[in-house]
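Worksheet: the structure to be examined is printed underneath.
With one protein chain removed, the remaining protein chains of the complex are shown where they sit.
== chain A ==
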Amino acid sequence: MHGDLGNKLVQQAKRTQNLAHLPPYQTELVRAVTREVRDLDKDVAALLEPFQGSFHPTDDQAVACTLLVNHLSMRRNKRCLLAYHHTRTDKLEKLVWKGYDVVDLAGQQVGDGSVNAGGASNVANGDGSMNNLSPQEEDYVRQYSDLLAAYKGQWTDIDLTGSLEPPRDLFIDVRVLKDAGEIQTEYGQFYVRQGDVERLIAQGYLQKLS
């Protein structure tokens, strides 16, 4: 019956809430639900057609009931669609705040095609969630990142997305997972100041060695 597909979408959203990464965007399902809404709208138009704009619910209660059912089904589908996308954008915003360079990672993976086999699990996650975005979601992430960067830019002496854990040591050992080009830090190559490389760790270029 109407609304069953929307329900599937919400069940997907429910699963998404409990996952660390973002599962693939359900293009087909979303399309099917919107198609259902369009069909329902056509049904409504067809039902009202013979009345020529002078329909009185009291005169024909069966039609009034059908119209109400159609209307409620459309409204239900709308809520399912919105909630599904809302759950996903929530997750994307969280990823952006955590400093995963979601959009960049995708570009790289498409670009060189070879993902470092020794990559840590969070690297795989970053890559995995990226390819699962719809084009609109990619755009959303890009613009949200820009907004966040502009917001952060107001304070130069504090990194809003930095770790809240006080570091045990000022310097840490890191392992390079992916070629990141020439990177200059103040003190050296592999024994580096944690604050300097926090972002590279979050993006998956480096792995912290404890």
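As a working rule, a residue touches a chain if its C-beta (ideal position, glycine included) is under 8 Å from a C-beta of that chain, and two chains touch if they have at least 3 such contacts; residues count from 1.
Just so it is clear, contacts and distances are computed from a predicted model.
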Would you mind picking the UniProt name of the chain not drawn here, from "DNA replication complex GINS protein PSF3", "Centromere protein O", "WD repeat-containing 20-like isoform X2" or "Small ribosomal subunit protein uS9m"?
"DNA replication complex GINS protein PSF3"
If the hidden chain were put back, which of A:32, A:48 or A:64 would touch it?
A:64
Sole contact to the chain not displayed, among A:1, A:150 or A:170
A:1
Tell me, which residues in chain A touch the chain that this view leaves out?
1, 3, 7, 10-11, 13-14, 17, 47, 57-58, 61-66, 68-69, 72-73, 75-76, 79-80, 82-83, 86-87
